[in-house]
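Report on the structure given below.
Only one protein chain is missing from this complex, and each of the others stays in its spot.
Note that the chains take the letters A, B, C, D, E, F, G, H and I in the order they are written out, and that residue 1 is the start of every chain.
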Amino acid sequence: MAKVEVNHSKYEGIRFDIQDENVILVNILETIPYEYVGKDTMVTIPTTEFTSVCPWSGLPDFADIIISYIPNEDLVEMKSLKYYLTSYRNVGIYQEHATNRILEDLVKLLKPKYIKVVGNWNARGGLGTEVVVEYKEENSK
Amino acid sequence: MAKVEVNHSKYEGIRFDIQDENVILVNILETIPYEYVGKDTMVTIPTTEFTSVCPWSGLPDFADIIISYIPNEDLVEMKSLKYYLTSYRNVGIYQEHATNRILEDLVKLLKPKYIKVVGNWNARGGLGTEVVVEYKEENSK
Amino acid sequence: MAKVEVNHSKYEGIRFDIQDENVILVNILETIPYEYVGKDTMVTIPTTEFTSVCPWSGLPDFADIIISYIPNEDLVEMKSLKYYLTSYRNVGIYQEHATNRILEDLVKLLKPKYIKVVGNWNARGGLGTEVVVEYKEENSK
Amino acid sequence: MAKVEVNHSKYEGIRFDIQDENVILVNILETIPYEYVGKDTMVTIPTTEFTSVCPWSGLPDFADIIISYIPNEDLVEMKSLKYYLTSYRNVGIYQEHATNRILEDLVKLLKPKYIKVVGNWNARGGLGTEVVVEYKEENSK
Amino acid sequence: MAKVEVNHSKYEGIRFDIQDENVILVNILETIPYEYVGKDTMVTIPTTEFTSVCPWSGLPDFADIIISYIPNEDLVEMKSLKYYLTSYRNVGIYQEHATNRILEDLVKLLKPKYIKVVGNWNARGGLGTEVVVEYKEENSK
Amino acid sequence: MAKVEVNHSKYEGIRFDIQDENVILVNILETIPYEYVGKDTMVTIPTTEFTSVCPWSGLPDFADIIISYIPNEDLVEMKSLKYYLTSYRNVGIYQEHATNRILEDLVKLLKPKYIKVVGNWNARGGLGTEVVVEYKEENSK
Amino acid sequence: MAKVEVNHSKYEGIRFDIQDENVILVNILETIPYEYVGKDTMVTIPTTEFTSVCPWSGLPDFADIIISYIPNEDLVEMKSLKYYLTSYRNVGIYQEHATNRILEDLVKLLKPKYIKVVGNWNARGGLGTEVVVEYKEENSK
Amino acid sequence: MAKVEVNHSKYEGIRFDIQDENVILVNILETIPYEYVGKDTMVTIPTTEFTSVCPWSGLPDFADIIISYIPNEDLVEMKSLKYYLTSYRNVGIYQEHATNRILEDLVKLLKPKYIKVVGNWNARGGLGTEVVVEYKEENSK
Amino acid sequence: MAKVEVNHSKYEGIRFDIQDENVILVNILETIPYEYVGKDTMVTIPTTEFTSVCPWSGLPDFADIIISYIPNEDLVEMKSLKYYLTSYRNVGIYQEHATNRILEDLVKLLKPKYIKVVGNWNARGGLGTEVVVEYKEENSK
Partner (left out) sequence: MAKVEVNHSKYEGIRFDIQDENVILVNILETIPYEYVGKDTMVTIPTTEFTSVCPWSGLPDFADIIISYIPNEDLVEMKSLKYYLTSYRNVGIYQEHATNRILEDLVKLLKPKYIKVVGNWNARGGLGTEVVVEYKEENSK
């Protein structure tokens, strides 16, 4: 049997409002002072509510994001992190890039001893994608 | 101890791009003919990827949506449903309204014997919300 | 940001070998005599290994299929059912049709008091599909 | 659509009775002698019933707390630990501080070979927080 | 072996700040208009963060509370419900009374067609307690 | 509100029959020869049915006990172990002591290369207790 | 291969202290007044800590017990119930009898509209036993 | 590619010792008197350890068997049931027959008000089989 | 109460057909050539369907068996393994011996770099038994 011919051209014309990476609210991120400087604390922040847009298909991606870090002198302020993560909502960005971008923005903000970002992206076509990126401060064990 | 004074005024100025309900792609919905007219089939379509915007807080809501229906003569075409549900993404709409709006749009499209829409919305402030709405064709048992 | 231009035309040329419904091995189905005629037994046969092909996309669909029935005089022979279900493997057929076709073929074979077929199809684009079809013998309670 | 204007000023006036850290019942903590001094025992005490107050929002936080330690000469007396943990109930304290304060109070009380406190705090705005703090006696392997 | 004599008299002197039921913020409860009057919607609001105080032991109780109702003309406003439930935090009240009080306050507020409150209280001494209370409007089916 | 006055003095007079540690059936323990001497086998014996009595409250404690060991020349005979563990049933003994006592009795019996006893005791007042004790033969790696 | 001959006669001599049913503390049971007389509340009390002794084998049985009832005028006082259930600890009683005895003692105490007792007894020889007994007040619907 | 030719003829010669149904130990079944005659008790006996032999393939089948019944005057004695079920171990019998045979043997033994036998047989070739058979005493509601 | 006298002598006379270890079909085991010699592959074969007979009680034992190995030049042929494991069905053998015997037979057959056999035996008298045995080729890392 040949592939069924269905006119799906109407979907071609749809363009949701895909934004550029420059709308990511990196400057909204705030820190609060870590009061136990010199002592290693592992802070882990999970969320099941991350979404961005696939630049290839124009359709939204959804991920669980888990951020874990050991602070040096700064903790991330949670409400600012919420706004920061929300600002990816309509941005067209690959899953691997989004995960790495979050890592890099938080490294710049926090200068942590250690940080890991896990992005567990919902399956498309039956294939899921988990992206794990890590950063370790030089000279930290 | 008194409530700590923190200047959160900067969050006040943030306005994500909240859209009106009229951007909902109700016209994109398509049907395909149901080939077993007269026989009751229950079709259930779950998704964990629904998101809209809370008109009060300006922040996104996330829900699992489960649509169940018994067709008369029409099945919903799945790709059109995907685009329809995606179009709520930046719409400011209360959770109860969104759930009911989906029901009503699908009743108009499908004229089903029966349809139920369940919206299981993620908790805010520790309180979740599940909304269950149903429609039964008159004279159907 | 505009939708990224990616040349996916190469996927257009791929045609897996999609077969017509007439290759379904309906004639291989066998029965064995039910030795408790007159007493109601509910027999439920689940499998997590059903696959067919989507006629629209040309890509495989996967489902859990659960068959439940109350025999009159015949039980389905299990190995013949295995071959029957396997024969959908490369057939282009909609999910709703496949589920109903299994019901109808088994009604013809078994003439049961009752039979239900549940097809729980894997999600595509984040939307799953469960199809539930039932048959009750006339005059059965 | 602009953000909906809702008058929530009435919530501004609410002040639950937030207490200072000095009401924490650190002096109620008692020990009982460990009868296997020189042998390493790992004692783990989980609870799902910890609550304190967020100093920023004035609203309660809830956490699962898991305390694990290897005693030197003293075990914590369980009823005194129950009262100690309960005394955080109306204290305004950040989640990171509460977790560390519990660690420090128990280090002072028990002088253990090792102790870890895990605070797994319920999500706010879709973001959870787990705080893990550890202490190792100097010269212990 | 006789029961061990331990001096627990110090716990006798502890009095956490137990409040009277009149501090419950019943007047903070607000409604929002239900826009589908005449159509039955089941709204279910679960929380895992309810706590009050046992009047007998002076120690906190913890419960999962699940509120389900079918509105007539009013929906409960979620933030006001959050403050209402939070106000039980230091109130000395039996588990059965707390569950029933929530039901009665919401019946007065919402005049719903139906409402159920489930309180699933954490075990004490190895015995849990679940309390289920329901209200049905007269003449409702 | 002051703490409610309830007369619970009647519970004071209750004395269940608490036995001394000397009723523990240590001499009933038997071994069977290990037929693979020189080869390391890890044998793990879980039970969810351990109970003893809290010497402080006079009320029963319940635990899951998991015994794991690497034999030298002897395996514990299972029925004798069952009787041994059952004999703690009415013994007044602290949870930490019971867990260690089991370890020590089995070390004496089996002279194993390695043994670990985990006691996972049910929560009291919302606080659970897990006790993990280990023994390694000297010179074993 | 013939059945292996092992001398288990030593187990024959063991007699744990099995008590008669007359030690069950039925008189310790207390009620507290139900303040919503005329309104149906379902109270469910689960415990995973019930134990008695098998009169046939002389070895302990363990069960999860779940008591559910709709009060008329009385609630069972929880601490008295705890002592009542604990008093079965060394009583030789069949599983079916124990479950029914609990039902009958609580019917006498509470005169409830409805009561159900579920005893879910741990498996012996690979066979579990669940016993469900119910009582409905005459004339109650 | 043609089907690979593998010489599996050696498996043809294997004959495990398949027994006839007449070795089933129906006469070992014993009852004990039900002491609450006239009151409905539901007794449920699950086991995960049932095995018999497929008469077609000569290979063992494994099932979870769940027996539920409401006694009239007799309870099944558990140890006799254990031996009865064990006696199917090497019997060649179809899954549907085994499940029904257990029902019928227990109906004869117990003359119960109601009995149900569920046989949940492990999958073969990816297809599982659950068989549910019931018996209701005439004139019982 | 004294231990109840029940005449269980009839069970004494029952002798299921217990076979000797020499019926184990060790010679049916076959290998197939491993085509990636020199590269480490971990092959893990779980089954929930292992059964043998306890030589002490004459009653069947049931286990989950998990075999994991790194081949040198040979893979075990799966159908031959199935027959091999099935041949333990009526053999009287201790759980520790059965687990080790499987290991040793497979070491002889496969000469693997590494192999582990886990036998997770169902509980008897509330005590489970897990047996873990390993073999490492000399000079393998």
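As a convention for this text, a contact is a pair of C-beta atoms (placed from the backbone, for glycine too) under 8 Å apart; a residue touches a chain by one contact, two chains touch by 3 or more.
Keep in mind the model is a prediction, meaning the values are calculated, not measured.
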| item | value |
| --- | --- |
| Selected residue (touches chain absent from view) among C:21, C:49, C:74 or C:105 | C:49 |
| Positions on chain C contacted by the hidden chain, ascending | 8, 10-11, 14, 16-17, 25, 28, 48-49, 51, 59-60, 62, 79, 82-83, 86-87, 89-90, 122 |
| Touch residues of chain I, complete complex, unshown partner | 32, 34-36, 39-49, 75, 78-79, 81-82, 85 |
| Residue numbers in chain A that touch the chain omitted from display | 94, 96-97, 99-100, 123-134 |
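Quick note on the criterion: only the chains that are shown with their structure count from here on.
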| item | value |
| --- | --- |
| Option in F-G, F-I or A-D whose residue-number contact pairs overlap D-E by over half | F-G |
| Between chain E and chain G, centroid-to-centroid distance (C-alpha), Å | 30 |
| Rounded Å distance between chain B and chain F, as computed from the means of their C-alpha atoms | 54 |
| Where chain D and chain G are represented by their mean Cα positions, the distance between them in whole Å | 38 |
| Of all residues in chain E, the ones touching two or more other chains | 48-49, 59, 62, 79, 82, 122-126 |
